[in-house]
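Removed: one protein chain of the complex. Kept in place: all other protein chains.
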Amino acid sequence: MTVGFAFDAGLAVLVLGVAVWTIAARAAFAAVVGFVTFGLLLALVWVRLAAVDVALTEAAIGSGVTGAVLIGAAARLRPTEAASAAERPGAAMRLAAGALSVLVALALAALVLFPPDPAPTLAPQAALHLAALDVGNPVTAVLLAYRAVDTLLEKVVLLLALLGVWSLAPDRFWGGAAVPAVRPDSGGALVFLARVLPPVGIVVGVYILWVGAIAPGGAFQGGAILAAMWILSMMTGLTGAPEIGRLPLRLLLVAGPAAFLLVGLAGFAVADGFLSYPAAIAKSLIIAIEAALTLSIAVILGLLVAGPPSREPRHRDAGHRPAGHGEAGR
Amino acid sequence: MSALGNFAGGFVTVVAVTAGAFFFLAGTAGLLRFPDPLTRLHALTKADNLGLGLIVLGLLPRATGWLDGLKLIAVWLLAQLVGATVTQIIARVARRDGGTA
Partner (left out) sequence: MAEFLLIAAGFVLAMVALGLARVLRGPTDADRIMAAQLLGSGGIAALLLLASATGVSSAIDVALTLALLAAFAAAAFVRATARPESGDDGRAGGQ
């Protein structure tokens, strides 16, 4: 029993314990705290599995931004929490769900513990072409070069998710801004945190984006960190959520996928096909695409957490009734 | 000469990391035993401040290159700033809840 094995075993037990606690928690807020805790611990697990890129993503998005979304949802659902608690699924349903989960876990465990021999892997091929791309991080090479079309589609899916969230707003609020459900206070240590942390967060986010070419990091993680800083400012009232009808905001949202698509289409003209990069400028293209993606991802994630607009837009054409402060929050 | 330097660095690492781990133990013991949220918060910040600081100090001799050392110090400074501010925030929540209990 080596020290490493003992450490991993302890970590696994801790993670499982927190997971069980999260499921067993009664109140929504307690469950969300458990979920975020679970996510942060899972980042440690990923580091132990030598998947540092995934660890960064887990810490930034899996527990950070997702935790904020869940908290927002729990806050909006608080008035109905008592009623919905009374409608818990019956024992038979929960037993079936438990059995299904155990089955999936056993299947995954079998795949990992008894892989076919030799285990299928594309790692050697991936490493083979890194030098041609002049990119040091194989994960970035896979995301932005070998399987770039998947990444492009993922970003479009993010945009569609945002549209889905926006569509929850009543028609008259379309184009307006989201108002926080709880009125933020105007002083105190929380606002101090929201003033001091974002500059640091921006530096760290840009650093993570930049270092993604040669070490674990990249656009998604950097964008998530930037989004978390923006969400921090929004939820403490330092900045308001932007109005979703404004053109500059919409341009920012599509900047990433659009740049990606443009480079892809240009591949027909200057290289071998869709999303094929000319060898000489491949690295610069990848960095440029990642920068645009980071911006878009940050804005999309921030707006996802801010939620659907809950106030009428202020900048409307003449002839409509004047925008009032409306039903601020619900 | 380099062997002596290595030995000194190793010594610093072992002593500092052990001391840091001790403060984590003390902080956790306080967290488990103290009677109310504010005192528990106080115990927690001891682990945060001294525990993490000593551990970073212990890891500095082993840093591979100046950039890693700089990042270690940056992590520590950030943790200090964040820890101090979040402690204030939590304390106010505790006082608000305790006051109305």
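Note that the chains are named A and B in the order they appear, and that numbering of residues resets to 1 at the start of each chain.
Rule of thumb we're sticking to: contacts are C-beta pairs under 8 Å (C-beta built on N, C-alpha and C of every residue); 3 or more make two chains touch, one makes a residue touch a chain.
Small disclaimer: the values here were computed from a predicted structure and weren't measured.
Undergrad: For the chain that's been dropped from view, list the shown partners it touches.
TA: Counting the whole assembly, the omitted chain is in touch with A, B.
Undergrad: Among A:236, A:296 or A:310, which residue is in contact with the omitted chain in the full complex?
TA: In the complete complex, the chain left out is touched by residue A:236.
Undergrad: From the listed residues A:190, A:219 or A:259, report the one that touches the chain absent from this view.
TA: Among A:190, A:219 or A:259, only A:190 touches the chain that is not shown.
Undergrad: Footprint of the hidden chain on chain A, which residues?
TA: So the residues of chain A touching the unseen chain are 3-4, 6-7, 10-11, 14, 17-18, 21, 29-30, 32-34, 36-37, 40-41, 43-44, 47-48, 50, 52, 55-56, 59-60, 63-64, 67-68, 71, 74-75, 181-188, 190, 193-194, 197, 200-201, 204, 207-208, 211, 215-217, 221, 225, 228-229, 231-232, 235-236.
Undergrad: Name, in rising order, the residues on chain B that touch the hidden chain in the full complex.
TA: Chain B touches the missing chain through residues 10, 13-14, 17-18, 20-21, 24-25, 27-28, 31-32, 37, 40-41, 44, 47-48, 51-52, 55-56, 59, 62-64, 68, 71-72, 74-75, 78-79, 82-83, 85-87, 89-99.
Definition applied: only the chains that are shown with their structure count from here on.
Undergrad: How many angstrom lie between the CA centroids of chain A and chain B, rounded to a whole number?
TA: Chain centroid spacing, chain A to chain B, equals 29 Å.
Undergrad: Inside the complex, what are the residues of chain A that reach chain B?
TA: That would be residues 188-190, 192-193, 196-197, 200 of chain A.
Undergrad: Inside the complex, what are the residues of chain B that reach chain A?
TA: Per the stated touch rule, the residues are 78, 81-82, 85-86, 88-89, 92.
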